[in-house]
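One chain of protein is taken out of this complex; the other chains stay put.
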């Protein structure tokens, strides 16, 4: 029994820790692991490497992924997936562990349905936008990266009495914006999930002018009002006497050494994925719910985006007054 | 209605974020907050400061506690607690929010029982050794501090092919050792909760000599086999050809800017504590269980130490092979 | 004898450490220090605070400046400077220590010439673009911030085989770009001081495609070819098969806890500035050259921008092959 392993989609800190966990627990279960390079592309190109314990030494602390990753457009095509199935079979691989997000799981689900492979997904994305797991691998690190960056920006904001609008990742979801905004003590947080009331944001900033001159506004890139530039423009129009600056944190949010929590989570889910394969479970994502490893059908993980935690919204609102 | 607020016992990163959350949510509820300096000592000495929103600006990211903290021996005496009660009443304070651990909660519980104060505890300790909350404020930061330190040590261990024995905090509990050990990929982790089988540890180190020369052993200071020096001695006796080095991480584990997770947790629990006071709840610790704020009787939080998560033990064991 | 103290222009990490050093060494010399808020604005508005040793405790490690800072347009006007002189005299201040860059020193020089104040400048700017000092306060921290950010970006670049164009601060000077580019091992570094040969940059990237897929290009914002977007566009046009991403690091470069080197430099220059005042020296910037504190006429510090170190250019060129 051989397991194929890929990391796919956007890279996330902790993917390497998860690769290590898969390889080590597979070895303990007497299973061989074949790592394909650049996600589904590596399966299509038969670009792979056999992964043994020694190949995953000293990677637990590294950002990115030693298996490299890609968003494979080819894999959207049915005939390409047939080629993938053929390639996997020719290598003796009968099950696939896929670390990634939405697109990765969609591909895995099709591979299972069309060609009968056992597939297990592991949530690896900084966006935390999968249903059925409390956290995705990479999310905690990304939040910490944002928090450290905004702590630095706060120094400058305070020294100059400026308003900073900071744009963070999140095209469809405000998970990064909400938690990091709460953690930095932002005066306002704008997320796609709730309708932005710019009048209210402006009022809040007005209210803060007396006690504290500077302010931080955190905006998810996908907020329906617009990005950081649009928000800054709206603030500048109202408060013409104030300096309003924009910072888009961009790709630093994806990198960096994984946080302790992401490494632990990666360990749990990597082991959980191998155990699922051993048990013959297929078509699921392994996730963490509270302290338990759970199995969630891939299509559920994908289709139902996580709702924003109401408690988080409420407390964020209360503390950003 | 006035709330007294203390931070007490060992300081923990995130205490300031929690003080901020208490003050801000109290203000929204029309409550005044009086912060006592150095925990119970400040109540006994009438050393306090009125805390308003402006007093807690720019502290969310700071380690330590602006209210200072102490382990008050005086407060163990019944007559001193009577004095404390008198002092609190003279200031119009009728409820107390106490951020800390075991000792802090014991004191709060007695204050309630003996003098009828409403008391609410908030778990603030790097040790994570309270029952009824998934995490305590400061724990995640401490783990990350350990992980960053051991990542550095690993550089040296690798370059010199050395065995390092790293001692981390945990007199009675292995929470810090276990999670950080898993996160750094330690070859062995020794905790007070399980009987250390040194023969097995040595065998594991032996096994690793072929594929990887260096090794990291993480030891909780309270492990029943002994501290890092004892463990190093045992290893040196067996492997006389190897350099075995000891590092005790010590007090750096208590400090530093709080992690994102600790700041978010501090926000939830600070708001939760004020809401408990408003609702008239008393004699409880507010904790987080999964995504919910819960109330746990103080005596339960104290008496039943958290058990080590079996999943964590199992996975740690598996991945440190 | 009273010393006025300002931080002015863009904030820089280490300004607080320098404020502390000025206040402490002034106290030892029996001098009183009056800190004006927001640079020259505070002098014009008589917004100030008396600074004693206890006011500068616990600030050595903080980014930004407790005195706040601004770019004062009013101070460009001769009559406003007369008002400033009047305000300073009414407070008994007869000398001014000004921590900042170009604009700050220009203002100080005029104050001296027009009104006879003793003025001493301290180089505090992340840009390192002053003549007569090896380094300016804040430069080393900014470089380290860039390096840590690009290390994270490299994780992602490697995982996706991408080319990243990273824009760093430097409107007129490539000091930040050159040193940080060398430190991250950038494949190309574009600075205003040298004419950018895009054909050569493209050739270099081409050359690297065989051995290493990803690449980092560091661009100073003021490069005459254009900013990061322009550079990325030129690369995309040539290598249509490659993903080329842009990250502008922006304001995170100004903040953060100062590096050890910046704190030490701030200590030397703060003490040096007070000693200059005590000796009656005026119209100079105190700078570090090798291990010596030197005095450079303000107009020289301003007028002659530092040349880029030829050795640095040569070695950067050699190692980015």
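Order as written gives the chain letters A, B and C; numbering starts at 1 within each chain.
By our rule, a contact is a pair of C-beta atoms (placed from the backbone, for glycine too) under 8 Å apart; a residue touches a chain by one contact, two chains touch by 3 or more.
Everything quoted here is computed from the prediction, not taken from an experiment.
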Partners of the unshown chain among those that are drawn: B, C
Option from B:5, B:149 or B:301 whose C-beta touches the chain left out: B:149
Among C:34, C:158 or C:284, residue touching the chain not depicted: C:158
Touch with the omitted chain, as defined above, among B:90, B:159 or B:240: B:159
Interface with the undisplayed chain - residues on chain C: 20-21, 24-25, 27-28, 53-54, 57-58, 60-61, 134, 140, 143-144, 146-147, 151, 154, 158, 179-180, 182-185, 211-212, 257, 259-261, 263-264, 267-268, 271, 289-293, 309, 311-312, 315-316, 318-319, 321
Residue ranges of chain B at the interface with the undisplayed chain: 7, 11, 13, 15, 38, 62-65, 68-70, 145, 149, 151-156, 158-161, 164, 245-252, 254-256
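Heads up, the rule we're going with is that only the chains that are shown with their structure count from here on.
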Contacts common to chain A and chain B (chain labels): none
Centroid distance [mean C-alpha coordinates] between chain B and chain A, Å: 28
Centroid distance [mean C-alpha coordinates] between chain C and chain A, Å: 35
CA centroid of chain B to CA centroid of chain C, Å: 39
Of all residues in chain B, the ones touching two or more other chains: none
